[in-house]
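My structure is below; once you've seen it, I'll send some questions.
All protein chains but one are shown in place.
Moving on, here comes chain A:
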Amino acid sequence: MNPELGNFALALACCMAAGQAILPLIGANRRDARLMALAPALAVGQMLALITSFACLIHAAITNDFSVQNVAANSAVSKPLLYKITGVWGNHEGSVLLWAMILSICGGAVALFGRNLPSALQARVIAVLGGVAAGFELFCLTTSNPFARVWPAPLDGQGMNPLLQDPGLAFHPPILYTGYVGFAVPFAFAIAALIEGRVDAAWGRWVRPWAVAAWCFLTCGIAMGSWWSYYVLGWGGYWFWDPVENASLIPWLTGTALVHSAIVVEKREALKIWTVLLAIGTFSFSLSGTFLVRSGILNSVHAFANDPARGVFILGLLALVIGGSLLLFAIRAPQLTTGGLFAPVSREGLLVLNNILLCSICAVVLTGTMYPPFMSLLFGKTISVGKPFFDATTIPLAIPLMVFMGFGPMVPWKRAQMWPVLRRLWWAACVALVALVLATVRMRDILPVLATATAVWVICSSLADIAERLRLFRQPLAYSWQRARSLPRAVFGAALAHAGVGIVVLGIAGMSQAAHRIVEVHVGQSEMLAGDSWTLTDVHPAEGPNYSALVATIEVRHNGRLITTLHPSKRTFASQHQTTTEVAIHTNLLADIYGVLGDRHGDDANPTYVLRLHYNPLAPWMWLGGLIMAFGGALSLSDRRVRVGAPRRAKTVDVVVVQ
C-alpha cells in the first residue's frame, strides 16, 4: 500500500510541477494576480507531495518491504537501522528522488520566504523551478522509479555496498545535493530576470542570500566528501581529482564567483549580465555534475548506475535546461542595461579580479576533467590526467587569488588609494613573510611554501579587517565591543569565510609534508615513523552486525610515552563477499596519526601483518576550514539586513503592478 501511495504522490508532484511551470508564467505575462498567486500554493503542494513520497520510500526501507525492487536490491534485514534509512539515497533511484525532493523544498522555500519579492518575479522564479522539477520527476517516474515492485518478493534483500555503510556517507549526499540543487534558485532568478528583461540592485540583493545558502551547503558537502574519502578509502589521500570530485568543485568555483559578483550588482549595479551568466553557468555545471555521476561517462568509484536509457533522458533534460537558458540569455542579455565601469583599485575592481581568477581555475579544472573523455571519444586515445596536472595548473592561479583576497575586504568602494590599505595591512604582511621564511626552512617544494605564506596572509588580513573595523587597540576595549555589536554580521561572516579558506590551504600545505610507511610486521614488533614508535601489540577477530572483522591494536609512543592506541580493522561482509578496511585515526588537531591494517601472511603459528602507517600534519584543518567557511556564509545569512528591510525596486516605466 505504502509504496503505491509514494508512487502516487510522486506522480501528483510531477503534475503540480508541470502546472507550476506553466500557469504562473502566463499569469506574470498577463499580470493576472490570481494565476500568479497559484505559484506559491503549487510550490508548497509539490513540496508536501514529494516529502510524502520520500517518507513512503524510507518507510518501505525500514519495514523491510522487499517487494519494492529498490529496497530488495539495496537493503537487507541484518542492516542497522541508520543505514536502512540512509541506504535510501545510497542508490540511483533513491538519490534522484532525494534530488527532486530538495528541489521542491527550494521551490517551497522561495514560496514561503520570498513574500517580499514582487509577485511577478516570485511567480516567474517559482515557475522556472517548477519546470526543472517537472523534468526530474518525470525522469524519476519513467526511467528510475524507486517504487517499482518485484514479484515474487525475496525473503531478504541483497544488502548495499559495504563501502557505503558509514556514518559520514549517510549525511554527505543530502548536504551535497542541497548545495547542487540550491543553485537552482539563483538560476531561476536569472531566468526570471531575463524574461522580465530587468536586473537591478534589488535583484542582486534578493538573489544573493539564496546563492550564499547553496554555497554553504556545497562547501560543507565537498568538505564531507573529502573527509569521507580520507577515512573510508584508506589511501591516506583527501582529494583524488576524480571526475566526480571535480564535478562538485566546478560549480563551487563558479558559485563562489557568483556570491562575490552579486555583491557588485547589489552595491554598484554593475556586472549585471555577467552575474546572470554566472547564475546560469553554476546551475548548469551542477546539473552536468549529476549527469556525469549518473551516466557513467566518466567511470569512477561513484558511478553506480550505468544505464544508457537514463543517460539519454538526462542528456535531453540537460540540453533543454542548459541550451534553453543560454539561448534565452543570448536573446535577452543585450537588452539588459549595462552597468558603469570602474577603477581597478577599488572593491569592485578586486571583486572582478576574484571572478577572473576563479573562472580561470574553473576553466582549467573543466579542461582537465573533460579532455580525457573527449580524446577517447574523438581519437580513441586512452589518456588520463591526475594530481600532477591539476597541481601544476590550479595552484599558480590560486596563489594570486589568495593574495588579492587579503586586500579585498579592506579596499573601499568606487575609488581607493593603495597606501592607506597597505598601512593597515603591514603587520599581516610581516607575519606572512615570517611564515614564508619558516616554511622555506622546513618544507621541500616551492608550491607548499607559497601556499603556506599566502594562507597565513589571508588569515591575518581577515583578522586585520575585523580589528580595523572595531578600532581594536586604538580605542578602549569597551568601545570596540560596542562597535562589534553594531557591526553587521555579514562583515564577520565574510572575514570568517576568508579565514576558513586560509585554514583549508594551510591544511593542504601541511598534508604535502605527510609521511607514510608500509611495513610487514609480527605481533609485538615496532617500527619508527615521524619520530614516533608504532608497535603492533595484538590482532584479534571480532563480530559485527552483518560482518566479521579482524581488529589490530597498534600502540603509538613518542619517546616512550604512550600517545594513543589505534584499532584499525578489516571487515568481511559475507553477503556481498567484500572486504573493507576500517582506518583508525588519532588526531590532536595539529596532526593525524593514521593506521590501516592490510593483509595477513605467513603460517598460522607466527603470522605477519602488513600495516600502512601515516603521519598527516595539519590534516584536520582542511575540513575544519571548510566548516568555518560554511559557518561564515551562514553567519552572513543571519544578518538582519537579509531578513528585514525588503529592498525596493528602482523605479522604471516597466514596473509590474502589485496588487
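Brief remarks on what is shown
Everything that follows uses one rule, which is that a contact is a pair of C-beta atoms (placed from the backbone, for glycine too) under 8 Å apart; a residue touches a chain by one contact, two chains touch by 3 or more; residues count from 1.
FYI, contacts and distances are computed from a predicted model.
Among the names given as "Cysteine desulfurase", "ABC transporter permease", "Extracellular solute-binding protein" or "Cytochrome c-type biogenesis protein CcmE", UniProt records the absent chain under the name "Cytochrome c-type biogenesis protein CcmE".
Note that of A:37, A:385 or A:563, the residue touching the chain absent from this view is A:385.
The omitted chain makes contact with just one of the residues A:33, A:85, A:356 or A:436: A:356. Within the complete assembly, A:521 is the residue of A:318, A:447, A:521 or A:539 that touches the hidden chain.
Looking at chain A, the residues touching the absent chain are 161, 163, 299, 301, 341-344, 352-353, 356-357, 359-361, 363-364, 367-368, 371, 376, 381-386, 388-389, 392-393, 396-397, 517-521, 527, 577-581, 596, 598-599, 601, 610, 612.
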